[in-house]
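Rather than the whole complex, this shows some of its chains in their spots.
Labels A and B are assigned to the chains in the order they are written; within every chain, residues are numbered from 1.
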């Protein structure tokens, strides 16, 4: 599996692993059946700035690395800015992922969105551009050519 | 390079240097095409036939019952596809199992698309096929039973003798994919009533790209690769002489040491299994505890995903696998682990460790020590483990 050095670094030394007690928002996405679950905890202050973020991930190397990178990318950002941290941005920050692992980075984006959604619900906020997260993101995953 | 411990001998093995040495002259010196008339090349026909004899002897078979192929996958494809063709007038039903290697499973699925009926037998929680289930699945139109000798992931050795007897009793051909078993456990095709058997040289310290199919005399067999008159007109293609010599040499070496290797490896395997089960909580052994390949151990660690585990072990210089190598491109959990009843999330967290005669107790100790740390670390990161601990607390 050809992982970039960045991916390996984040895999070997994942940033922000853990839990936050009484988080502002927490989101869990994925499905253990597919072999990956990601949970993101957010601590958001009154100015809607993400003060702290932690994650836990049950998943492959790419899933761990994207979780780690995603938490780094959203930390210190406003809620609005955090919404802009897409899977593309995470992948780019990691110097890319093998094609079969692209969906793992989607998981990170979804987990952040899910945590933000939880935060919005708890605080009765409406966040522009945030949609209710799907629970299973593996529906439309595609590999290369089909037939055998 | 630091530590390097190769524990994925079920994926492939190191070619024995003695094997390479035996092959070498056939590249640059005795490179003739064995089908040629002149003596320089015709001598290679002899050499080939010596290798065939070594292999035949190791199975209790006859020399002209061994057909060289390019490996286990070709042998499996050949056995199934050719039988279905040759016995089309007898019937269109074959029996196999849910835990076969993909070389059998995907071939069977292909045959289904051509109108062949296939029964995929269940296995029990240890991966064992019930011979009585084989018997029960037999129909008047059954032409072939194909049950693997030993499973490549969980190492379970199937009741081949019993299944062979049932096949024989019912006049049905019996094929076994022995790619993992050949040269790791003793096999006698007479005693076990085996009509066809697949093997691949790179699983017993021979070279890659060469294997064989044993076909009992009397079995109607069609070609799979059509063309020249090689292999008694059954398998076309210029013979891979160095490969054949490599396989023969590997078979000779492996046959001579079979018993002591099996003893050595299974003791080490048991030591590994005992330590892991005792020292790492929430862990299970997959596959039968006793009816198992001497060199195979397969564990599931709850709350853990296999790939992370493999990569972390790799960082420590340890080569292992989570399922079969050839499906590691896929993200699905192993069909074998699902067939023995593991839930998806546990099937994802499995580890296969396959030893060789070169593996030492120190290697195993190093593996287990690292494994303990790594499993603990990944669990720290796992939301499933978090949930589990919370639930435990509530209790």
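Going forward, contacts are C-beta pairs under 8 Å (C-beta built on N, C-alpha and C of every residue); 3 or more make two chains touch, one makes a residue touch a chain.
Only a predicted model underlies this, so the values are computations on that prediction, with no experimental measurement involved.
Written as a formula over the displayed labels, the whole complex reads A x1, B x2.
Quick note on the criterion: only the chains that are shown with their structure count from here on.
Once the centre of each chain is set as its mean CA position, chain A and chain B turn out to be 39 Å apart.
The residues of chain B lying in touch with chain A in their complex are 106, 110, 303-308, 311-312, 315, 328-329, 331, 333, 344-345, 348, 380-386. Interface of chain A with chain B (complex): residues 1, 3, 8, 11-12, 14, 17, 19, 28, 32-39, 55-61, 63-64, 100, 148.
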